[in-house]
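Missing here is one protein chain; the remaining ones are kept as they sit in the complex.
Moving on to chain A:
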Amino acid sequence: MNNVQPKPFVIAEAGKCIGCKACELACFAVHNDDNGVGAVVGTVTVPVIPRLHVIRTESFTLPVQCRQCENAPCAEACPVQAIRQEEGVIVIHAESCIGCKGCAMACPFGAISLYKAYSNGKVVPQIQLKDQQHTPLERMAKVIAYKCDLCRTRDYEGGAAGNVPACVEVCPVEALSLVHPDTRLSRSRTAAAMRL
């Protein structure tokens, strides 16, 4: 099969980004129904865990997130097959993730981060592993890898019914866009041809 359908992904333009972090906040907001996160800040009881990160340098700010690689190195690096492709999106299965950090190290974009796992607004504890430093011994929190899933299962009030990821939708300066490589490529070809 030579006819490949490249996966869509979200990408940002550094020249436009103003560094407001609205994308990070929106990302967190739409991924945490299970943790009781509603429409307003007051419903938040867990740390803000975004799946994209606005980086700041001297000269620019820019959100960085998953490119939904065709040959996803994160999936190659995962020893427990917790990273799979589903409906054109590279997805990390939180239940299977062992927090080995292999995917985060393999990702050339730094798009994968490890944070504590939360469920019902509480840290998910490990069953066996305990922290020796505390007496009585405390169960360690489960830590898992997080990354952009293109809001594939999100349908939120006021949202565009899952057509556009939340980060793209809330960006006040349209610095983020959902790219469909097919259309983008053919558009670039046409534009290039016009310049000839």
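By our rule, contacts are C-beta pairs under 8 Å (C-beta built on N, C-alpha and C of every residue); 3 or more make two chains touch, one makes a residue touch a chain; residues count from 1.
In the analysis below, contacts and distances are computed from a predicted model.
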*Write down which listed name, "ABC transporter permease", "Iron hydrogenase", "C-type cytochrome" or "Carbamoyl phosphate synthase small chain", is the UniProt protein name of the chain that is not shown.*
"Iron hydrogenase"
*asked:* For a quick check of understanding: of A:25, A:64 or A:178, which residue touches the chain that isn't displayed?
replied: A:25
_Please identify which residue in A:66, A:83, A:145 or A:166 touches the non-displayed chain._
A:166
*Which residue numbers on chain A touch the omitted chain?*
18-22, 24-26, 28-30, 36-49, 54, 56, 61, 156-159, 166, 169-170, 172
